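All remarks here apply to the structure that follows.
Yeah, one chain of the complex is gone here, protein chain that is, but the others are all in their spots.
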Amino acid sequence: MDLRFTPEEAAFREEVRAFIRDHLPREIRERMRLGHPPRKQDTIAWMRILNERGWAAYSWPTEWGGPGWTPIQRMIFLEENLSAPAPELLSFNITMLGPVLIQFGTEAQKKHFLPRAANLDDWWCQGFSEPGAGSDLASLRTAAVRDGDHYVVNGQKIWTSTAHNADWCFCLVRTNPQAAKRQDGISFLLIDLRTPGIEVRPIISIDGSHHLNEVFFTDVRVPVGNLVGEENKGWSVAKYLLGNERTGIARLGKSKERVRFAKEVAKEVRMNGRPLIEDKAFRQRVAQIEVEMKALEITQLRVVSAYAKAGGNRPDPLSSVLKIKGTELLQASSELVMDVGGPQAMPVWQQELAALANEPAIGPDWAPQMAPNYLMLRAASIYGGTNEIQKNILNKAVLGL
Amino acid sequence: MDLRFTPEEAAFREEVRAFIRDHLPREIRERMRLGHPPRKQDTIAWMRILNERGWAAYSWPTEWGGPGWTPIQRMIFLEENLSAPAPELLSFNITMLGPVLIQFGTEAQKKHFLPRAANLDDWWCQGFSEPGAGSDLASLRTAAVRDGDHYVVNGQKIWTSTAHNADWCFCLVRTNPQAAKRQDGISFLLIDLRTPGIEVRPIISIDGSHHLNEVFFTDVRVPVGNLVGEENKGWSVAKYLLGNERTGIARLGKSKERVRFAKEVAKEVRMNGRPLIEDKAFRQRVAQIEVEMKALEITQLRVVSAYAKAGGNRPDPLSSVLKIKGTELLQASSELVMDVGGPQAMPVWQQELAALANEPAIGPDWAPQMAPNYLMLRAASIYGGTNEIQKNILNKAVLGL
Amino acid sequence: MDFDLTDDQRLLTDSVARLLSDSYSFEQRKALLKTEQGWSETLWQKYAELGLTGLPIAEEHGGFGGGAVDVMLLMQAFGRHLVLEPYLATVVLGGTALRLAGDAAQQGEILPEVAAGSLRLAFAHYERQARYDITDVLTTAKPQGGGFLLEGAKSVVLHGATADKLVVSARTGGSRAEAEGLSLFLVDADAPGLARRGYRLRDGTEAAELSLSAVQVPREALLGLQDAALPVIQRVVEAGIAATAAEVIGAMETMHAMTLDYLKTRVQFGKPIGENQALQHRAAEMLVAMEQGRSMAMLATMSLEEEDAAERARHISMAKVGVGQAGRFVSQQAVQLHGGIGMTEEYAVGHFFRRVMVIEHLFGDTATHLDRLAEQVA
Partner (left out) sequence: MDFDLTDDQRLLTDSVARLLSDSYSFEQRKALLKTEQGWSETLWQKYAELGLTGLPIAEEHGGFGGGAVDVMLLMQAFGRHLVLEPYLATVVLGGTALRLAGDAAQQGEILPEVAAGSLRLAFAHYERQARYDITDVLTTAKPQGGGFLLEGAKSVVLHGATADKLVVSARTGGSRAEAEGLSLFLVDADAPGLARRGYRLRDGTEAAELSLSAVQVPREALLGLQDAALPVIQRVVEAGIAATAAEVIGAMETMHAMTLDYLKTRVQFGKPIGENQALQHRAAEMLVAMEQGRSMAMLATMSLEEEDAAERARHISMAKVGVGQAGRFVSQQAVQLHGGIGMTEEYAVGHFFRRVMVIEHLFGDTATHLDRLAEQVA
């Protein structure tokens, strides 16, 4: 047993860190350091830089353009990317669509879609959730009826993250409404969002941002060649996708980066006439979060290492521990940042509008994204299965309750 | 709306405080200040002093020897008694048996038992819980079969607090095993613990103390005159008893007293080369507890005041809030005390043995009861309906869930 | 000890509840947020007609002569609906400053107009570098031509862009973070040299950055004692804490009720999600926190009339901590139990969440007030 990274792993971390330092465009890094979400063009630009290096499809096998990394290398890569901070790799393309196509896709699908996904030539989104379904995915109702060489799709998806940026959507649709079990009769379809009959309507989040959408399908014709896996067997495809490797689920690099940022700003703002960073209660709060981050870092190594040892077949049910604790720390660190900002974190500082109007920025540059980050990360314990659902999973899969 | 005490209430508090200061035997107070539980003779002595003043039966109507106080006066009295710190009034006698006899007892029962209960001539205990029942009281199995002028009782009670000190026990027994509902066919009996066929076996708690017992009944003959209320209707009597006024449920005076004690010892022990009381983190922890105690103090006033306004008929379901928060603070304050003691709180200091052996005490006088108090108060969130049960009550009675 | 309302208080809460349930549905409020001003002049006049703008103002100045409890009840009702109008800025903060420090002329000129709803105030005290330190004032007021010349900047001034008059703090003496040397001035919104940049806070309410560049005010603009305004500023802040604490109680009540309703009606896996005991217990924990917070909001209100400044400050800090923690817990759990829908702008719970968030960061946050309490532990 040895918690230390091997020299090879340490060297790999250095390589990744150096690459990001040298290649991440400065403007993107600076925006992200201040907590701004990456713009569409930022994510595309960074994915293409990584793809040129052969790293964008970081979890794919080499035959499909992946770098052939171990789970530990993948974890190091993701952590360094988040810590930089650099735009996160588009998970719809890389950890969702990619592995699904590699496992279930036809040769034609693989050859066409995989390279384009890796290079972000196509921006994918996920059409799973439907109104009223929430975590109860199998209650979906969007219908696809076979008509010659096409499926005709009618229905509605909701919470479709980045659909407004996307070119394509992988969807679960109901192809056999008569199936005995709700999980049967579902199919997995690839839908070109430029197909007539598709309408994307924004859902604005409480941080004021536009991440989510409703997507309406009215008589949308999808070629049968876009079916992945067998008709009516889409549930297994979805389960494979959802059960896939969750190396990055803790998003620890993001929490670490937020704590670093909080400490940085805490040197500038004051408490009792001295820099906040010198305040004992603040330092204790930081130390407490850092202790929990360190524990999660090791827990994550244990899970990833066990995953690697097991041949990478099934995710450890303990990955629910990573999700629960990871999101708690994302929330704790974003709360810390907001509290450091204090009153300056509360305004909707129109920095960019001001810049356009040639007026000087009116708030401090560190302030504008503090509250939005905090607000947006309240969703971290909701999406991907709420933390309450994760506890149910632990009860069933680990504790036998 | 006025949160301040009226001049009459303030004067009443002063009167109570002065009486306790002048009449609580010094040795008892000093033992209790150091966290020792009152000995049997301490409780008896103090109850008799209070009874002489007419205060022991503090919640009874004047016709049965009560002082005729308002709920707020009762609350003030209990808080002052706990803060002193003085031995708590024996609740089996005062808040359990007394009101039950006043409501359901025969004239003969009242005349005989009430004055003796107020003066602690009889020490009562409660025979409700049975092995395997826990919070599910109605599953009790101890049987009482009518035989002439007696009931013959067979069965077992458990968790019988202070049974080893007690003269009498009020018990729930099953008089009709054929009743349709489990709650029917139960009767409420008064049992003299000197009756042949009773065996009391100690249960030692994790703090090393002997509070609890198992009580075994083998062919115990109880005169039918000791039946309270109607035969087979004992469940209503028990419900009345359990639903009775819960003025003292938060035991806030005890928490306050523990925090005061922690601060006192924190002046003596050290952290980073200075008195612990000067440590910022310690002070924050104290301040946090004090904030919550202050909130609970006001919440308690609101509940008691609403209870008084409502004519004192039914306890507010919000008294579950008092129980939950009150026990959380009892536990938080006893944890605080233990942590102040640190390594010195860990030994089983045999102070009294040492004194007997004419050896000097080997531990500091403040140390011996710190850990036992902490350990014993882990039960505070278990007895009287666990805090989980209290949340169920809030859900049903207040939230409609 | 008395938790009952007087008949007048009952009348007040009933009429306010009626007005708000008619005119402050979530949809109506969203429409208001979309207007440029972000709140309603018409409703402000209705508040005036109902006597609300004059609630704590003396009868001799056209007010209702109400006390702290009346304001608490009103703010709680405002909190239930997330009222956007500048009541806190004008009546609570501005009004308290005038009530405590204004001379007869100043009070006679301004308070009747406030009561009538024809004049709005703002309290321009905090500065960017100060964070929560109320003595950290760099704005200066130098004697000039019998009056004063004000120079400096104020940050996150609540409803500062639409106020008619501003209560501005400035140094007539002492240096940064000194207790002595602070003075308050009444400054007209259109005073030359005063620039205001308005914006919205995260909860949609209005605030502004002020810059004062050689703003000339007459001697009569001085509000209260020269160099000794700190006690007044302190009490204005305390009034703000008590009022916003009550507002948070109202907001928690609505969030908790919405959450219960959602738990009872939202069906998942074939049953209402409220049948999940883990969620039931969360709802019970929210109730416990809310009731503890309510007690603390009452404490804050009652303490405003406490004469002992140290005791008053201690209780106010306790209330700020208690309500801040309760509000954070209840609002976070309200969003969590709503799931995805709770994260959207189109749904009310997130608006309550943000109001509670903003309030926690006004007048010193939880950490600041807990620190003050910790300082006094003995």
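Points worth noting:
Order of writing sets the labels: A, B and C. Residues in every chain begin at 1.
As a convention for this text, a contact is a pair of C-beta atoms (placed from the backbone, for glycine too) under 8 Å apart; a residue touches a chain by one contact, two chains touch by 3 or more.
Note that the structure is a prediction, hence the values are computed from the model and not measured.
Of the chains displayed, those contacted by the omitted chain across the entire assembly are A, B, C.
Within the complete assembly, A:Val286 is the residue of A:Val173, A:Val286 or A:Ala345 that touches the hidden chain. For the chain missing from the display, the contacting residue among A:Ser255, A:Thr299 or A:Ser334 is A:Thr299, taking the whole complex into account. If you put the missing chain back, the residues of subunit B touching it would be 129, 132-136, 158-159, 203-206, 208, 212, 269-273, 276, 279, 281-282, 285, 338-339, 342-350, 362, 364, 371, 374-375, 378-379, 381-383, 386-388, 391. Looking at subunit A, the residues touching the absent chain are 1-6, 9, 72, 263, 277, 280, 283-284, 286-288, 290-292, 294-299, 301-302, 305-306, 309, 318, 321, 324-325, 388, 390-392, 394-395, 398-401.
One chain of the complex is left out; on subunit C, the residues touching it are 276-278, 280-281.
In this section, only the chains that are shown with their structure count from here on.
Shown here, the protein chains touch in all possible pairs. With each centre defined as the average position of its C-alpha atoms, the distance from subunit A to subunit C rounds to 38 Å.
Averaged C-alpha coordinates put the centre of subunit B at 43 Å from the centre of subunit C.
Shown for subunit B are the residues that touch two or more other chains, namely 280, 284.
Residue positions 370-371, 374 of subunit C each touch two or more of the other chains.
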